[in-house]
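The structure that follows is given in the form of structure tokens.
Removed: one protein chain of the complex. Kept in place: all other protein chains.
Here is chain A:
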Amino acid sequence: MSTSRERVLARVRAALADVPADEPVVRPVERPYADSHGMGAALEVLEDRLRDYKALVRRVPADRLAEEVAAALERRGASTVAVPDGIDADWFSRTQAELRPDGRDRPLELRELDGVDGVVTTCAVAIAETGTIVLDGGPDQGRRAITLVPDYHLCVVRADQVVDGVPQGVRRLDPARPLTWISGPSATSDIELNRVEGVHGPRTLEVLLVE
């Protein structure tokens, strides 16, 4: 008796009897579409899109990042904050908030994560046209759970991480890593097809754009 694997593959091959045997399996890469759509300066477009999704955005100079992180956490009233253990410690030199470092070898318990007031991370790449921030699990972004369970996510995005369009973003990413693409806070369109922010993911997304 053949296995289901063999059965399915045999059925696929039989169904494709019309495909010439010498038709190349590899498609020539032409990519006739645009890399981006000339919608404006990347940082401006990114900021506009994020606001459109009801995310909070601030443009900050690099030398004031520690103050800005502290100010954001204070505005939010966040006193305990999860952070990936590879994040730059200098950024937290001004905040009073208590940090809870998380890493793959020293993961926070889910309950603990559920109890913190927020999480601070960086990103791997940001895509201006779609207002998307992509996390790839790097040491300054952490396990996927830490940016999911807390209700507030503060993300620090450097100007050199921002690309204009989706194709440029895809090319910078490594599919072997677990990726999370975030375009604004959690939302739903399930009730009468209107977008409402705030379901299961962080209901507040704040982005510091570092220039």
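As a convention for this text, contacts are C-beta pairs under 8 Å (C-beta built on N, C-alpha and C of every residue); 3 or more make two chains touch, one makes a residue touch a chain; residues count from 1.
We adopt the following convention: contacts and distances are computed from a predicted model.
K.L.:
Which name from "Membrane-bound O-acyltransferase family protein", "(Fe-S)-binding protein", "PadR family transcriptional regulator" or "L-lactate dehydrogenase complex protein LldF" does UniProt give the chain that's left off?
P.N.:
"L-lactate dehydrogenase complex protein LldF"
K.L.:
Touching the hidden chain in the complete assembly: which of A:57, A:116, A:182 or A:207 does that?
P.N.:
A:182
K.L.:
Touching the left-out chain: which of A:70, A:145 or A:159?
P.N.:
A:145
K.L.:
Return the single residue from A:47, A:68 or A:129 that touches the missing chain.
P.N.:
Per the contact definition at the top, the residue touching the missing chain is A:129.
K.L.:
Residue-wise, where is chain A in contact with the chain that is not depicted?
P.N.:
3-5, 7-9, 11-16, 18-19, 23, 25, 27, 29, 31-34, 37, 49, 53, 103-105, 107, 110-111, 114, 127, 129-132, 137, 143-145, 148-149, 166-167, 170-171, 175-196, 198-202
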